[in-house]
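Down below is the structure, laid out as structure tokens.
Every protein chain except one is present and positioned as in the full complex.
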Amino acid sequence: MPTKAMFLMIRQLLQRPFTNPFPVKYAPKNVTKTIEKVKLGQMSINNPIPVPDGFRGKLKYDPERCIGCRLCITVCPANAMEWIPEVRKIRHYVTRCMFCGLCVDVCPGKKLPGETAPVKALSMSKEFLLADYDKYSDNLIVEPTSKEQSLNNQEPSSDQK
Amino acid sequence: MANDKVSKISKRYEIPIGPIHPALKEPIRVEAEVKGEKVVKVDVKRGFAHRGIEYMGMKRNAIQTLYLSERICGICSISHPYAFVLASEKALGIEPPPRAQYIRTIIAELERIHSHILWLGVVAHEIGFDPILFWTWKLREKVLDVLEAITGNRINYAMYMIGGVRRDIKESHILALRDMIDYYRKAADQMKDIFLSDPIYKARTKDVAKLSQDLALKLNIVGPTARAAGLRVDIRQDIPYDAYADIDVRAVVPQDIMGEVNGDAYDATLVRIYEIEQSLDIIEYCINNMPEGKLLAIPNYVALLTTIRKTQGEGIGAHEAPRGEVIHYVKYDGTRDGPVVWKVIAPSYNNINCWGPLLLGAEVADIPVVIAFIDPCLCCNDRIAFVKDENGRVLDYFEIHNMSVNKTMKIKRMLGV
Amino acid sequence: MGTPWGEVSVTLKFDVPKSDLVVPTITDLMMGAETNEREIREMLGVEFEGLKNKRHLFLPDDWPEGKYPWRKDEHGVEDMIKYTHKSVTEIRAKRGENNG
Partner (left out) sequence: MTLATIFYAIGFPLLGIILGLLYKGIDRKISARMTSRIGPPIRQPFWDVGKLLIKETVVPENAVAWIFNVMPIVALASSMTLLLYIPFGIIKAPLEGYGDLVVILYLLTLQALAMAIGGFSAGSPFASVGAQREMILMMSYEMPLAIVITGFALIYKSFSLSTIALTPVWTLVGPVGWIGLLLLLAALLIVTPAELAKLPFDIAEAETEIAEGLLSEYSGRNLALFYLSDAVRSFAMVALEVALFFPFTFSQGFGLQFSEPVSYIIEGLWFLAKVLILYILAVTLVRTSFARFRIEQASRLFWTYVNIMALLGLILVALEVM
């Protein structure tokens, strides 16, 4: 017995699939090899769908502009910011971040010499491919200074909000 | 033990549904005793996802709590902030600017569209109609794209703020919204065609989960489930707020559409499909009559927090979420910048009441339909989990993690891997 | 019902002495209130006279008697919520990784 659903299915058979085959159409046999190949440029992957303008991705932090006002720590719902008293800057944990963008709204920023308006220290990038096996890996922690400097200059501190 | 089981098998089975079961998307346990295909005894156990989230809110300031409330549930990620914002505004005596009120309404209605389409897909999946699940979720992409363009993310929009909204709706967004409205007007017609005329869908949902008006009133059923039973309840109509006060929103009930009320899963489908159309009308009205003006009553968050610290007051905020009414109670005592008391009542809290009476006497095949037809959201409903070792000592997260790592190692050694 | 502003919501407040926490049930009038009464009973320890089903609603079945999570005079928020966030320097030191 033909139903409306059946006609719908036949119509869909004639259309192209709706799925965006990102990053590859079928799961590869060996994932690590595929990633290596992509890195070497021997293989190309399908692009993801572009994200809109207001997209909130991984947080970008410019320590130069940070005045150490701790407002972002006050508003952050997930306690993703850690205060480092030695350098009076923050450390951001991407794994704890809930991508609400409140810290960006509240950040006062700093006016460098020669500028008319202050520029915020924090901004939302469009980066969203953040999966990792280790939640403390380097690319999931935004450090205020380069890793060598910040970690050599200070003792391990447990001071946090 | 084995003999006991055999003697039981000959007469009655116990079918455990949950905490993990393919028909459930979230943990809850329904223990059903079955005789043949009929359910003869039923017990619902909740609390598997109780996270003590209200306590977490009482430790944070109001802005943090607002975004915490967004994380109560991903699907209702506007409903909880909306109710919290309404409650806080009542408690603090802040009036949001008109433009912000309209934007809030638009976002809330967009969420209703995506939630209802999601439900249509889920209920189709529960009766084994996966192709329709894929189809409805394909339709749902459009509204998610629009939401992403306006708010920045597909889910967890981070849009609301006490005293207004954080982002404006621009001209390009309005174009996208108008395009979306046209798309869903056509899609709603198609959905009516496919769901309401399909013979097997009719056979599986007619007279299943049949809720009488009287029982719905007694069990405090809310939202589309109550409307499917013929009750004219809708917070947008009963206690209008924001832009809903300018629009004459009326509850969608099956007696207005079909002329009769059954209160079954079929009527629930009917109500939800027509509510999608109603939401489209509301969005259209809002974008045609959007007032100009600012977005936030107190634009500075620090100033807002200071105001909260100085204010005493309590408020109840009610919002008609896609699943029913969500109610937040907030109390500020003027000593800290966050709520001292915060209580959330989600629609599923009341709607799960109807599982017991409805499952009794139902067939095993109807269990998923009964469970799905109220659109349960257990993370909204349950909001402390303690794990104890054999001596009754409470274990923390790191110990549990280490225990599971050790167990994996043990199994690996046993298998010789 | 069915008209704007057609619904009136009623809030009832009771002051009950802590020594005698008993309130009559309303489940005989409204079956659905059972959920709320069971929640208040397990969380605050208020007894409802005439409530039939007294099983725990959200708390586990083996929750200790006489402990009520919502009683703020007995234990504060700090008791109930613990932060498990640790600093990355601490984690790396624990793992024995070379810092830098």
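When the chains are written out, they are named A, B and C in that same order, and each has its own residue count from 1.
In this section, a residue touches a chain if its C-beta (ideal position, glycine included) is under 8 Å from a C-beta of that chain, and two chains touch if they have at least 3 such contacts.
Computed from a predicted structure; not experimentally measured.
Interchain touches from the omitted chain, evaluated on the whole complex, reach A, B. In the complete assembly, the contact with the undisplayed chain comes from A:A5, out of A:A5, A:M124 or A:V142. Only one residue in the set B:I127, B:L147, B:A187 or B:A318 touches the chain that does not appear here, and it is B:I127. Panel shows chain B; residues 2, 5, 9, 13-16, 21-23, 34, 36-37, 124-132, 134-135, 138, 198, 200-201, 203-204, 363-368 of it touch the chain omitted from the view. Interface residues of chain A facing the missing partner chain: 3, 5-6, 8-10, 12-13, 15, 17-19, 21, 25-26.
As a convention for this text, only the chains that are shown with their structure count from here on.
Centroid to centroid, with C-alpha atoms defining each point, chain A and chain C lie 36 Å apart. The mean-CA centres of chain B and chain C are about 20 angstrom from one another, to the nearest whole unit.
Remark: chain A and chain B have CA centroids separated by 28 Å (rounded to whole angstrom).
By the touch criterion stated above, chain C contacts chain A in their complex at residues 83, 85-93, 99-100. Listing the residues of chain A that touch chain B in their complex gives 1, 3-5, 8-9, 12, 18, 51-56, 71, 74-78, 98-102, 105-106, 124. Chain A meets chain C in the complex at residues 79, 82, 91, 93, 96, 136, 141, 147-148, 151-152, 154, 156-158, 160.
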